[in-house]
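Please find one structure pasted underneath; my questions will follow.
Note that one protein chain of the assembly has been removed; the remaining protein chains are unaltered in position.
Chains here go by letter, A and B, matching the order in which they are written, and residues are numbered from 1 within each.
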Amino acid sequence: MVAPSGIVTLLTDFGTEDAYVGILKGVILQINPVLTIVDLTHQIPPQNVALGAFQLHQTYRHFPPGTVHLAVVDPGVGGTRSAIAIMTPTGCFVGPNNGILGQILTDAQHEGSFADCHALILDNPRYWYTSAPSRTFHGRDVFAAAAAHLASGLPFQELGTPMVLEQLALLDLLQFQSAESGLRGFVQAVDRFGNVISNIPNDAVQDRTWLAKAAEQNFPSHSTYSEVSVGSPLSLVGSHGWVELSVSGGNAQQQYGLGIGDPIELTWS
Amino acid sequence: MVAPSGIVTLLTDFGTEDAYVGILKGVILQINPVLTIVDLTHQIPPQNVALGAFQLHQTYRHFPPGTVHLAVVDPGVGGTRSAIAIMTPTGCFVGPNNGILGQILTDAQHEGSFADCHALILDNPRYWYTSAPSRTFHGRDVFAAAAAHLASGLPFQELGTPMVLEQLALLDLLQFQSAESGLRGFVQAVDRFGNVISNIPNDAVQDRTWLAKAAEQNFPSHSTYSEVSVGSPLSLVGSHGWVELSVSGGNAQQQYGLGIGDPIELTWS
Partner (left out) sequence: MVAPSGIVTLLTDFGTEDAYVGILKGVILQINPVLTIVDLTHQIPPQNVALGAFQLHQTYRHFPPGTVHLAVVDPGVGGTRSAIAIMTPTGCFVGPNNGILGQILTDAQHEGSFADCHALILDNPRYWYTSAPSRTFHGRDVFAAAAAHLASGLPFQELGTPMVLEQLALLDLLQFQSAESGLRGFVQAVDRFGNVISNIPNDAVQDRTWLAKAAEQNFPSHSTYSEVSVGSPLSLVGSHGWVELSVSGGNAQQQYGLGIGDPIELTWS
């Protein structure tokens, strides 16, 4: 078990207009005023669990081991989904058991650390913010409190009842496929710059060149934006681990009308 | 007088596109680099004092006692409204005397701590950021500096001239009313999820069931979103202390066109 880093990250779909994020921080600092709180993002589209899982997945491994990551996109709050925590060699994670944390375990499997992962249900009322949690705001009443206690060094198992890792909800993510002369994938996210992020991992194209095609448009592979003229489409090994489609100095999403779920075909060249 | 927690919260209508919030933080950290600064929100609609007061009211009690809350929505900056600070058993508050802090004292009255509250005008130039404050940015020149000094342990009375609490500006808020067979209230806020927050406190409906009606639509009372099917309207005891109108897995504001000030009728069932 890694010593806590004293850092708590927050990822939610709460937005920044309302008081919700401030309340999470208040609860955390009430429990331990010297914790460091870092916002990952609060702009996940409301109730979009898949995009929440994607952003968390891009980010968590860049934090010190022992960091606690709170991830709350929670359309089923107050219903039957359980509130959980996971501990891995990389850090601790708290959130609803609706798939938002599923990718963490998939990563652990790939990295061979699955046996060092543990999960539990946050059912020990001693570590809730209130003895009678709201039916609509577990972010405040269950998750923030759990995150603060974990980041302060509370032994993991104190937080609740152990669960087997196989009970963790996983998202049914679209997978990329090998085709005869290349790969077939899908758009899994689009960033602020209009870069279109596929679900084809960089590993799958390493040391090769290719032509990507999406929305009837060709995106030839290059190493960096400046290899093509401003306004030209290209495809490259992205900084987060996925093949991306871009427009140099422009916005590929807007220019070609691409969106999440659209197919992408890669042909080796 | 509670010892300072070392935490300063910020609530403004400055937005996050401009340099204003960064400047507030620079001023605070110049005065004391070890303070913890927490953003409540900077997305209050420009010059909307009532929504600023609402969001502050939802949030402050979740922070440790001795926290300093800066609240600046200040359409009258440079005019005759005074710059003030308030100390209560819960924390300290700095901002313009335009109603944004009024609810704090109303709360203290309800909680029986009015006699332990103090207020003053921030007219001691020794604790301004500059001896000649700008006429347009008291957030930087007066309020941020006062908040930093208070959070660092400066005795409250050093900041300026005492004022009687009765001089505090209060907002003329719409009140809910008891009707023959229920309650009549108004929409006081809408959150990012489209939840419509009434001004009817949860206390007024405790342990009862009801049918809410707004914009010609019925919202039957339930305990949680998942008790109704996705897309269905409902009304519930909200997490912030007010009766709310929602759509399960949807957006009540958009679906029914509700806005701030719209009437809501509750009929006991």
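By our rule, a residue touches a chain if its C-beta (ideal position, glycine included) is under 8 Å from a C-beta of that chain, and two chains touch if they have at least 3 such contacts.
What you see is a predicted model, and the numbers here were worked out from it, not measured in a lab.
Considering the full assembly, A:T36 is the residue among A:T36, A:Q109 or A:T209 that touches the omitted chain.
The omitted chain makes contact with just one of the residues B:T16, B:Q177 or B:S269: B:T16.
Of the candidate positions B:T80, B:S131, B:Q206 or B:S229, contact with the unshown chain belongs to B:T80. Screening B:F137, B:F193, B:W210 or B:W242 against the full complex identifies B:F137 as the residue touching the chain left out. Those residues of subunit A that touch the chain absent from the view are 5-7, 9, 11, 16, 36, 38-43, 55, 58-60, 62-64, 67, 191-193, 223-226, 236-240, 249, 251. Counting over the whole complex, subunit B has residues 13-23, 25-27, 29-30, 33, 37, 46-47, 75-80, 134-137, 140-141 touching the chain that is not drawn.
Criterion: only the chains that are shown with their structure count from here on.
Rotation relating subunit A to subunit B, from a C-alpha superposition: 120°, rounded in steps of 5.
Centroid to centroid, with C-alpha atoms defining each point, subunit A and subunit B lie 31 Å apart.
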